[in-house]
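And now, chain A:
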Amino acid sequence: MSAIQPNALQLATTGFLARFEGNSGLRTDPIRRRAAETLRHIGLPTQREEAWHFTSLRPLAGIAFQGVHTTHDHGHDLLARMSGISGPRLVFVNGRHDTAVSEMPDFTTVGEPTLNEPDDAVSMLNTMFADDGAHIEIPPGVDAESILLVSLGVADGEPVAFHPRHRIQLHPGARLTLIDVSLGRGTYLNNPVFDIEVAEGATLVHLRLQDDATDAFHLSSVRANIAARGTYDSFALTLGARLARMEVHANLAGEHGAAHLNAAQLLGGVQHADFTTVVAHDAPSCASRQTVKNVLTGKSRGVFQGRIEVARIAQKTDGYQMNQALLLSPDAEIDSKPQLQIYADDVKCSHGATVGELDLDQLFYLRSRGISEPDARAILVRAFLAEALDPITHDQTRALMENAIEAWWQGRHI
Partner candidate 1 sequence: MPAVAETLDVVQSATDAGYKWGFSTDIEMDLAPKGLNEDIIRLISERKEEPAWMLAWRLKAYAKWLQMEEPDWSSVKHPPIDYQALHYYAAPKKKAGPKSLDEVDPELLRMYEKLGIPLKERAILAGVEIPEGERPPVAIDAVFDSVSVATTFRDTLAKSGVIFCPISEAVREHPELVKQYLGSVIPAGDNYFAALNSAVFTDGSFVFIPKGVRCPMELSTYFRINAQNTGQFERTLIIAEAGAYVSYLEGCTAPQRDENQLHAAVVELVLMDDATIKYSTVQNWYPGDAEGRGGIYNFVTKRAACRGARSKVSWTQVETGSAITWKYPSCILLGDESVGEFNSVAVTTNYQQADTGTKMIHIGRNTRSTIVSKGISAGRSNNTYRGQVKVMPKAHGARNHTQCDSLLIGDQCGAHTVPYIESRNPTAKLEHEATTSKIADDQLFYCRQRGLSAEDAVGLIVNGFCKEVLKELPMEFAVEAQKLLAVSLEGSVG
Partner candidate 2 sequence: MLEIKGLCAGIEEKEILRGIDLVVPQGEVHAIMGPNGSGKSTLSYVLAGREGYEVTAGTATFEGHDLLDMEPEQRAAAGLFLAFQYPVELPGVGNANFLRTALNSIRRARGEPELDAVAFLKMARLEIKRLAMADDMLKRNVNVGFSGGEKKRNEVLQMAILRPKLAILDETDSGLDIDALKIVADGVNASRGPDFSALVITHYQRLLDYIVPDRVHVLSAGRIIRSGGPELAHELEAHGYAGVVNEAA
């Protein structure tokens, strides 16, 4: 374990608390107040905490994040990448809804969120400051097709921090594909929280592309409650940010629910990205599937932590988790902690992990067939990622993801 400097983190915590106290609109709200008090007490997590063993928030310490202010740059040009995605869209610039470039979807309102009380520091930070977000509520039995939710971070001067809070509710039998994209430039902290309710028989497909600016910080949390026969089917592609942590908590609360938490992290330079999941099987006969891939170049560090929790009541649980990492440079690092925590006996749970470089025999085989080495590498990396990407059935998003991977591959610095 690396050395711990709680002082740096205390400094960062104090910075956020000072900004909070300076905002009379926020500090009087009792829920925000309680979140701030708790955060003051516990502080931002240190690596001493088991859940943050591999990820340090210390890089946040030196930066004086400002609250949202009007920037000259609205970053609208960044939306060009989204041209292939049709349908309604919600655009947030620095956490604020931007009506000029949004196309309001049905069943959606935007504005100050309803807050609930979180139990982890990163979500508490969001709770203290969250003043805007989307509330999407799909009525029973309705197939709402897709909604594009774009977060643009644009810091053209001082570093900014924004904390959108989105609430996605699917009533029984409803369906929605939520395409959730973060882009930006400059130094900023993107700290969104998604509160998700999937009612009986409903299906939410959550496709996420995190391509935040190279100097940005991305700390997101998803809390999904899944009722009987409901499905939360997510894929997250992480390409951006210098320090990123995506945390997903899926709670399977009714029988025959399903959660798929697939992800791919493609990192280079000195990037650090952490994908942390907790799947709580709290009802019988639910299934969870996770396929998580890391491709690491440069001095990057990829982290995967996945915990499957099976409660006593959750008999007939089917839990599966696979995480694999390709290390493409001598200085890259992968840290992986796939955990099983099981209290029911009639379950089928397994996990697997592999770490290694590209298979030299395969590489040679491709080259012996006349394929250049760079092309052969590209083919093998694509093949490695395929398993995680395959479940994406939304064609436009699939194309968006593949283009993003292609661009990453072309622009990577090994």
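Heads up, the rule we're going with is that a contact is a pair of C-beta atoms (placed from the backbone, for glycine too) under 8 Å apart; a residue touches a chain by one contact, two chains touch by 3 or more; residues count from 1.
In picking the candidates, the idea was that all candidates are chains of the complex that A comes from, given by their letters.
Computed from a predicted structure; not experimentally measured.
Novice: For chain A, choose the touching candidate in this complex from 1 or 2.
Specialist: Touching partner of chain A: 1.
Novice: Using the touch definition from the top, list the residues of chain A that touch candidate 1 in their complex.
Specialist: 50, 53-54, 312, 315, 325, 327-357
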